[in-house]
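Note that one protein chain of the assembly has been removed; the remaining protein chains are unaltered in position.
Chain IDs A, B, C, D, E, F and G follow the sequence of writing; residue 1 opens each chain.
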Amino acid sequence: MQKPRLVQGNQAVAEAAIAAGCRFFGGYPITPSTEIAEFMAEQLPLVGGKFIQMEDEIASMGSILGASLAGKKVLTATSGPGFSLMQELIGYAAMAEIPSVIANVQRFGPSTGRPTSPAQGDVMQARWGTHGDHGVIALSPASVEECFNVTLKAFDFAEKFRMPIILLLDEIIGHMRERVELPEQHEIVSVYRKQPIVPEDRFMPYQPDEDEVPPMPPFGAGYRYHVTGLSHGQNGLPSESPEVARKLLARLHEKISRSHDEITLYEEYFTEDAEYVVVAYGGTARSAISAVKSARKLGINVGLLKLITIWPFPYQVLERCTRFAKKVIVPELNYGQLVGEVIKTCGESKVFPINRFDGEIMSPERILVQLKAVARR
Amino acid sequence: MQKPRLVQGNQAVAEAAIAAGCRFFGGYPITPSTEIAEFMAEQLPLVGGKFIQMEDEIASMGSILGASLAGKKVLTATSGPGFSLMQELIGYAAMAEIPSVIANVQRFGPSTGRPTSPAQGDVMQARWGTHGDHGVIALSPASVEECFNVTLKAFDFAEKFRMPIILLLDEIIGHMRERVELPEQHEIVSVYRKQPIVPEDRFMPYQPDEDEVPPMPPFGAGYRYHVTGLSHGQNGLPSESPEVARKLLARLHEKISRSHDEITLYEEYFTEDAEYVVVAYGGTARSAISAVKSARKLGINVGLLKLITIWPFPYQVLERCTRFAKKVIVPELNYGQLVGEVIKTCGESKVFPINRFDGEIMSPERILVQLKAVARR
Amino acid sequence: MDSVVIVNKRFCKGCGICIHFCPQKILVADELGKPDVIDQEKCIKCKQCELRCPDFAIKVNA
Amino acid sequence: MDSVVIVNKRFCKGCGICIHFCPQKILVADELGKPDVIDQEKCIKCKQCELRCPDFAIKVNA
Amino acid sequence: MLQIGLGGTGGQGLIMAGIILAEAAIFDGKYAIQSQSYGPEARGGASKAEVIIDDTVIDYPKVTEADILLALSQDACDKYFGILKDGGTLIADEMFVNRIPETENPVLVIPITKTAIEQFGNAIFASVVALGALMQYTGIVSKEALLQAVLSRVPKGTEEKNRAAVEAGIALVG
Amino acid sequence: MLQIGLGGTGGQGLIMAGIILAEAAIFDGKYAIQSQSYGPEARGGASKAEVIIDDTVIDYPKVTEADILLALSQDACDKYFGILKDGGTLIADEMFVNRIPETENPVLVIPITKTAIEQFGNAIFASVVALGALMQYTGIVSKEALLQAVLSRVPKGTEEKNRAAVEAGIALVG
Amino acid sequence: MDLEKYLRRTALPHIWCPGCGNGIIAAAICRAIDKKALDPLKTVIVSGIGCSSRMVGYMNFNTVHTAHGRALTFATGIKLANPELNVIVVMGDGDGTAIGGNHFIHAARRNIDLTVVVINNNIYGMTGGQYSPTTPTGAKATTAPYGNIERDFDIAKLAIASGSSYVARATAFHTVLATDLIAKGIENKGFSVVEVISQCPIYYGRKNKLGSASKMLEGQRDKAVMVNAAEKMTPEQLQGKFLIGELFNDPAPEYTAEYQKIIDLASGKGGK
Partner (left out) sequence: MDLEKYLRRTALPHIWCPGCGNGIIAAAICRAIDKKALDPLKTVIVSGIGCSSRMVGYMNFNTVHTAHGRALTFATGIKLANPELNVIVVMGDGDGTAIGGNHFIHAARRNIDLTVVVINNNIYGMTGGQYSPTTPTGAKATTAPYGNIERDFDIAKLAIASGSSYVARATAFHTVLATDLIAKGIENKGFSVVEVISQCPIYYGRKNKLGSASKMLEGQRDKAVMVNAAEKMTPEQLQGKFLIGELFNDPAPEYTAEYQKIIDLASGKGGK
């Protein structure tokens, strides 16, 4: 472990990226994510990595996908407007199965909104932002230390499942600095995409192994193959076959769903006996835990399910944590987004959303008031 | 009424647009939507309207928003990849409240996918595609005649609620030609955005009337005002106030929710006594009605709720139609999208999704088989 | 006598541009760096101050 | 004798370009517009046919 | 209800033939739906048009069991033959379809393209010849409606030839 | 737990002061969180930094009831005064804060900027002077830790002046 | 001229840093509008996102603060929808030539009647000082801590190559020239580009140790050479200098006018 340090959330993402072996960053500045780019611009050359500021966010996505094909672990960082622009190529990354990590430090929207104010307004977009169907992994850290650790995970997932991973920060977590104790480089074990074991003439670039993920050699390593966003067979070439299309799409979902447990990151606080459960994530989880502690002091039997993995949504964990709960409270910095998934599991009548959508952080009081109300205290 | 004619779905959208008074089209070609642009390119000059092919879909969206500010009713048309690119400016249109209609003729995705094959894969994207929160109206016609009538509605809603309206076609409906009987121009009554009644010096561009919608004079008509995607007060100027942000965001939702009934378009078939209810929309509704008729012949007590308004999702109508249903069947040309909303209302256990995701149309047989299975026939 | 050079200190941010470029050197900085006009008569009404003020804060009556 | 000009009729789409530009006029269209070589000997191996064939369908052995 | 498939290669005008046929049915007061399958994006290549004609509203827009398959190329014949229902008729072009699949269904091999070339000097008229044959064989549309539909869709100046092409098609079956 | 607000205008170095203070607390083995509010995007303008220091993990990262508000401008004083808890102390800069809000809370008006200018020739040292004063008034961080934190963040060559600035700040309260 | 009548008093004071060039250029634009006696009610000013783009909020016209890089797309829609409106576009170097570069070359290609003022401060100001496509090679920025290795665009050259019919350059120092050139741009019926070199003392200036706003304005003064003066100078003398004045003026068919011909043709002939 390193000594305790004061580190900013955005910086922790960048430090973790480099620690995970990320050697390429392509980005375009946007508040409140820019510190990630600035840190990468300074640090990457020191480890022989490459930083490039592209002409826009679309180009940024394209550049990291290209670099990933060339064998690098890659990162970009943006916020809402840029995240919207990246959607087409995020879909490309999903379809062509290109490992990549996209950090979206959420700010208040829609549109330009309030660029320096926090929100959790892109949670559903992270799932459904691009056209067509594909599985999604999105992770949302709630502390600077989690920024570091979850970024490590994001790179592991990207490489392991060959797909774009969304890191959903919010302005609170991205910009705040707090005390962290981070691991040393040698304590970190990172995954790199599987390599093929057959020679080139027998290599099928999109033939999955048992884990539904195909190996991925970098360009230039002796395997020539074709990469396309068209529906494609195991040989990588475009195909008009419905059967090929169906299998491909199913695999894009199943490679994730079969590893659901591994992907599902969360923390539970006092849920064993909880009559009331708060479900929270990101910056709002900080307010929630504070509120839950206060409520416990008042004798309210409340627990907290803090989600780190937002997508795939952890229905089973939620189900288990709320099976005996009378009420489920879902505070979010939006007009009501992830609460919809909670309703699918818990039913509308049990679920109490708390929505703040003015660009300010959720106060613990607001959650506490709601807890008192449902617990009739 | 005009005499019966053979008309293509895409063409019906374009004809309806012109009939509704649309006088500006900005677009970028993409299969399977291109016929809309081609028709507009030919027809608009005949009525003094303007067609422009922009350099990409982002520019297309920008151009129609500009033209709308200059007082025109406006349309663009695209498909998945272009729809993804448009997301940032769709959010702008929502935030700045600029009337506009965006037709997305859905094809198989993600990414380039199968460009000439149908899908209903952008249904959730239509709701959540841009960053941040805002209300959405999306309409999905199931026949060529509906293409015409629903496009008229889309323009009315755009003008009345001052917002972007999504027309969600699919390749089936967009490309097929069928017999239609369309109204004559003089039979069509179209809405144009409200005009202010106060003089310029008392005009507040974002001060809503009781309907939560502010009047909107065209540029050049004697009212100078400021339009921005930043959070803004009633005077239209940028504001850092949380209170202003909250009110704005709430209004962007409430102007829709308060007119929920008016916006909710749907059709019911045999739902009064239905033990089983099929919920379908777009091209799939055609398969569903065929399957439902066959099932009825077999004595299965099945009804169909055909949704035209997809967003805001008609929870109440669904609730009413399925209250006594034992099972609810939701066929879609995707991996499972709108079925999530059905689950919110009906509960997971009652709902049976049928998902086809290979770029081919849903066959009536597939639905019939499922109906027979749930009805144990 | 009407002022020739009028400074709006509410708008002025004290950038010093007007002071720097006044050919007559008749603008001097107050404690916040905002210009005080020390010698109206010497003003040649060249308007360099007004034209280059980034804050719409200085006006020369012609 | 080895053929000088070899046409792959499975690839050929009968566009007629090779026929049109053959300076020796030794390529003639079959019923589907694909080239038959009528007089190999006259071929000057200029490769205009091969170089301009859009379908990788004609090859001139040098 | 009559379900018709029209298959061939791009450029043979089969999409337009499908449109004309559907339009003719509408002129006759019937209901009709026309659809088609495309190759990669909107480019040329192999193509299939489908037409459904009925006396009442048609729900499902695609051909499930074709009463008629018109095949103007071997490829299309092979690829789409399966769409024919038991007892459905294959109408094949003598020039382009050399191998008829083994079948107990009725098969009509007629010189559509040849007629077009020989009588009208251009294979482009094959689709209209085929329409005449189809009309005559099925009776699904009236001759007046078909002629009206053909003439409203063909380029100016070619009306007479197209009218004659319809007649020639009729004669092929007649 | 100690909650501290630091308010002023852009360029006064208050964000950096917040960072230094939090870092000093960590050097002392404590927990600390620093955050800030921004104007439009990342440009200059009015600014506020917040620091929370505690002996244990801190859940909620924002100042809710400040023990201390340091105000280096009138604007900031007016805008952020409400954040002070009952009994919390306002530390205001003599030069920039002329109107103290009516309050029963303790108020300390000290010549922070003046000291910076007079003793170190540049208002830029005001924030470090303020840190010295804050340390002395609250005792929340040790002098060693504060000096270590200051010296690790300031530009090379200015170490001595900054060390002296801390001392000057201490003297203002001491 | 009374600047105030063109400003939205309630929106002021503005958000820009002390000494920023944006305010100087905003005033120059107002003066150009005044000079051309445009009817404010019929005048639209469109911008993107950036410090410079915030300008339109302070100007009392029909104003649109669009999304980052998209000003020209909106402006194209506005102008084509109603060619009677005077449409002026304000954009930063990042807004106009980074994310908005494509719209720039295409609007120029169409020669649509817009007057574009590109405020070039060689940096992304709004986001805190990252390099832009016009940051000189070697200069520092927060994302170029070791010095910028990218080559910078010559905006004027790009504008000319892509089809603009009027191209000029001024600086925030040369305010009278800026006003004149913008006025001429308004006069030109077609796509007019006026690049105005500006200063961002807070980020670009500090990072590159260029001193105060006044010093940066002096730098503009010293490096700028009027086109006609340049003709008499040697390449050595021009080393490190840049040209100001009218750089290109070659009227060409204007897009909305051409479109009107299509309408006349189409409705006259009743179709193809």
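Throughout what follows, a residue touches a chain if its C-beta (ideal position, glycine included) is under 8 Å from a C-beta of that chain, and two chains touch if they have at least 3 such contacts.
A quick note: this is a predicted structure, and the numbers were derived from the prediction, not measured.
Asker: Using the touch definition up top, pick the residue from G:Asn86, G:Asn102 or G:Gln130 that touches the left-out chain.
Answerer: Candidates G:Asn86, G:Asn102 or G:Gln130; residue touching the omitted chain: G:Asn102.
Asker: Touching the left-out chain: which of A:Thr228, A:Ser241 or A:Ser363?
Answerer: A:Thr228
Asker: Which is it among G:Ala27, G:Ile160, G:Ile202 or G:Val225 that touches the chain not included here?
Answerer: Touching the chain that is not displayed is residue G:Ile160.
Asker: List the residues of subunit G that touch the chain left out of this view.
Answerer: Given the touch definition above, subunit G has residues 98-99, 101-102, 105-106, 109-111, 133, 145-147, 149-154, 157-158, 160-163, 252-253, 255, 258-259, 261-262, 265-266, 272 touching the missing chain.
Asker: Taking the full complex into account, what residues of subunit D touch the chain not shown?
Answerer: 10-11, 13-17, 20-21, 33, 51-56, 59
Asker: Residues on subunit A that touch the omitted chain in the whole complex?
Answerer: 23-24, 26, 42, 45-48, 50, 52, 54-56, 58-72, 74, 88-89, 92, 218-220, 222, 224-230, 235, 237-238
Definition applied: only the chains that are shown with their structure count from here on.
Asker: What's the fewest number of moves from subunit C to subunit E, given that each move must go to a chain touching the current one?
Answerer: 3
Asker: If you tally contacts for every chain pair, which pair is highest?
Answerer: A-B
Asker: Can you give the whole-Å distance between the Cα centres of subunit C and subunit D?
Answerer: 84
Asker: What whole-Å value do you get for the distance between subunit B and subunit G if each is reduced to the mean of its CA atoms?
Answerer: Between these chains, centre-to-centre, one finds 38 Å.
Asker: Hunt down the residues of subunit G that sit against at least two other chains at once, touch-wise.
Answerer: In subunit G, 17, 54, 65, 67, 126-128 touch at least two other chains.
Asker: Residue numbers in subunit F touching 2 or more other chains?
Answerer: Answer for subunit F, listing residues that touch two or more other chains: 39-42.
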